[in-house]
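Dropping the structure in here first, questions after.
Only a single protein chain was left out; the remaining protein chains are all shown in position.
As written, the chain order gives the labels A, B and C, with residue 1 at the start of each chain.
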């Protein structure tokens, strides 16, 4: 054992693994798009791409929030219900009221933040597992929305055209919704990657006990993660309202499983500590693209769900394989002690 | 730290199991006394039929959750079993072969989950979300958008019928038999001891000679088998085989199990509590509907109960701690 | 063993016979408890339908009740039927989510003396007393094809955006449409795809989008459901396809007004849904009071709608659908 110099700067093995994970999705996506385009070139038309991106936008925003929670070794099943409540709140507010879009976005996100804070407080201070809490709030929030809506529906013609335009209008060819989703993605991605706060979330998920010992404000971060997830679900609710124009109390029902699926496909480990929001967003994009591609490829739409399911299994299986490989290679390089 | 925590956890758990049974009994009594037509024998029959799928699927689910895993694919297994039943019926197969085949199918689907979770060692939450989509998708592939009806009246009538002229529904036999089987396995056999051991600490269980992988694998098979049975019963009850049968039931089952005091982290739970949880949810739903309270209220009540079932004992403990 | 064919032979042997005899002069009872169970709540079309029912029940001095699931599933409907049986309603007016799945419960209700009237989407004939048909299946199918043909200029690709894959009424109209399209005068119209939006706004929206992507030469989307036509119109009105693809089908004037005005939609049709609920209440009351039994040929009076005669299989046809265009749409408010 002798002293050694600084290790030569080289690509971190960690980054390579992460990149490999996301690369896999990108590759799958590329293959899918290529195959589909060959069979039907219109799949790559402007309108078609725009539609796919628009459809991805909402799922991606939810997936980013979910990824933040999952990275901390928690889960948020209430996002679908929160989306519904936020969409209905905003819809009611805007019903025959011409308020600025930005206000709608803030109100929607605000609704989500409140729900998220509730989840976070229950998880952290109530000491209740996240799965139980958010399964509970999934029911409660949906129930509240139904109560409030009382079976009514908000139609596109009751919403201000400014708001509906926001759902369709574009900036230099890119829809606002997509821009907003990208903004959310980039901000969250950068915070998670390059800010202390973000790294602490990873640390908490990687080892909750060590996080406590490292002096990480676990309570604040846990609640923060749920607030982000809730807030983004609320934001997604506004996007939903703008995009679809018709809102009833059932908006977003069953979304939670799609979102978790996108996150899992995107390579975020369900036991926390690893993965990225980029992966989650790619997962959302992949799932959405599969949906569109199957329609274009004239594959029976009934196959769609089965394919999504098989893909999830494939994704987590591949992930495990990569992880096992990396673990083996790390062991072989081994400790310098022996 | 852990010593303090665990000391209170034991009593808290026992308390909750008793509490949920007590709450259920109280709700039943109050509902019978205040809600018109709740206490009728006919309504009892409806109630039993309504809780049937949740009640039987919750039994193996309890064991799975006690080992620290979860199975979210149960409702999709139910759907696929139902779809295959319809498909085979359309193919003019005799119902006497279809039913065992559907049960077998359920077991195989469970085995697939078991394979991914125990052999490949993947997290069960992710695996069963995957198979949730996969099995439901296959159900649509098998049966497409059609619905198959006209199952033999002798079978459908049995499922909706009662024992002789008594008001006791036939399917109650199935529920009771399965509850006894799973209850005895969990609480009075070496397998049950191993289930709790694996849930409490997989490693320590292995050091005591238990094989966690095998155990979990068979629990997933059991879960699939019972879900397959639930698919058959569902189909016969509504005399309608459809690919979307039972969609979304998985969360209701998990909610009932957790409400019954089973810890999502494994190692803790008791079947009587789970059965009480199922009955509580079912009778609340029934009573609220009879009193013209909308479905929505039930959503809220379910969610609040679910959170309260863990939060309540936690808070009570903390209060006790402060007093000391 | 027991197979499908062996059961079918048994099944056909047992038609439901309605007991009792009609007394056309029996007075309509007061205080009848009439419950509406639509496919699902939260659907504007449904709201208009049951709204008509509520008015009729008021006229009949009965007790109106509306229950229903939030998801359009048959199993939840069954639970509601069971509840209605327990509550000893006199009439259940139901739109079946699955014609067979609700059958055993409906028959249980009828055994308990409750009259069952189906509307919107029929249940199996053996388990209801009467069915209010919005228009004859034939009539709707023909008029849908006629509108499509006009909009397509007689030739080109058309697609259908329907509700759920097993919606009874939609499927029977589509059946008629297919027969119509097979006729020589429609030979140049090509039905390329039937998509299902599940009467879910968002799903319909996405499906419409998928149709346009897959079939670049599509000329017309025919959506025989109010949810589908609204969603498809909304998508097209905001996309590049506006003006190139025509939308038609069955829609609610209030929902469609915007799209008729902006030119996305030239023409669509519908009956007055409120009248369906209205007629159902009167039919139920007549059944419950013994004026009719549901047999073919029986006559009864349905308030402001006038006289009706029961057709084959207990069907009561409301009347021909109305076509809406930019010229007349402002005269309707539902």
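To be clear about the criterion, a residue touches a chain if its C-beta (ideal position, glycine included) is under 8 Å from a C-beta of that chain, and two chains touch if they have at least 3 such contacts.
What we mean here is this: contacts and distances are computed from a predicted model.
The listed options are "Pyruvate ferredoxin oxidoreductase gamma subunit", "cytochrome-c oxidase", "C-deglycosylation enzyme beta subunit" or "Monosaccharide ABC transporter ATP-binding protein (CUT2 family)", and the UniProt record of the chain not shown names that protein "Monosaccharide ABC transporter ATP-binding protein (CUT2 family)".
Touched by the hidden chain within the whole complex are the displayed chains A, B. For the chain missing from the display, the contacting residue among A:273, A:291 or A:309 is A:273, taking the whole complex into account. The residue from A:46, A:173 or A:215 that touches the chain not shown here is A:215. Although one chain is not displayed, its contacts with chain B can still be listed: residues 1-4, 6-7, 9-10, 184, 188-190, 192-194, 196-197, 200-201, 203-211, 267-268.
Contact between chain A and the absent chain runs through residues 1-7, 9-15, 190, 194-196, 199-200, 202-203, 205-207, 209-217, 269, 273-274, 327, 330-331, 334-338.
Throughout what follows, only the chains that are shown with their structure count from here on.
Farthest from chain A, judged by the mean position of CA atoms in each chain, is C.
More contacting C-beta pairs link the chains of B-C than the other of the two pairs B-C and A-C. We define each chain's centre as the mean of its Cα atoms; on that basis chain A and chain B are separated by 29 Å.
Inter-chain centre distance (chain A to chain C, centres taken as mean C-alpha positions): 39 Å. Among all residues of chain A, those that touch two or more other chains are 146. Those residues of chain C in touch with two or more other chains are numbered 70-71, 196. The part of chain B that touches chain A in the complex is made up of residues 72, 116, 120-123, 125-127, 129-138, 140-141, 144-145, 243, 248, 251, 254-255, 258, 264-265, 294-307, 309-311, 314-315. Of all residues in chain B, those touching chain C in their complex are 36-37, 40, 42-43, 46, 50, 89-90, 92-97, 144-147, 149-156, 160, 234, 237-240, 242, 244-248, 285-286, 289-290, 292, 295-296. By the touch rule above, chain A contacts chain B in their complex via residues 75, 77, 122, 126-129, 131-133, 135-144, 146-147, 254, 257, 260-261, 264, 269-271, 300, 302-313, 316-317, 320.
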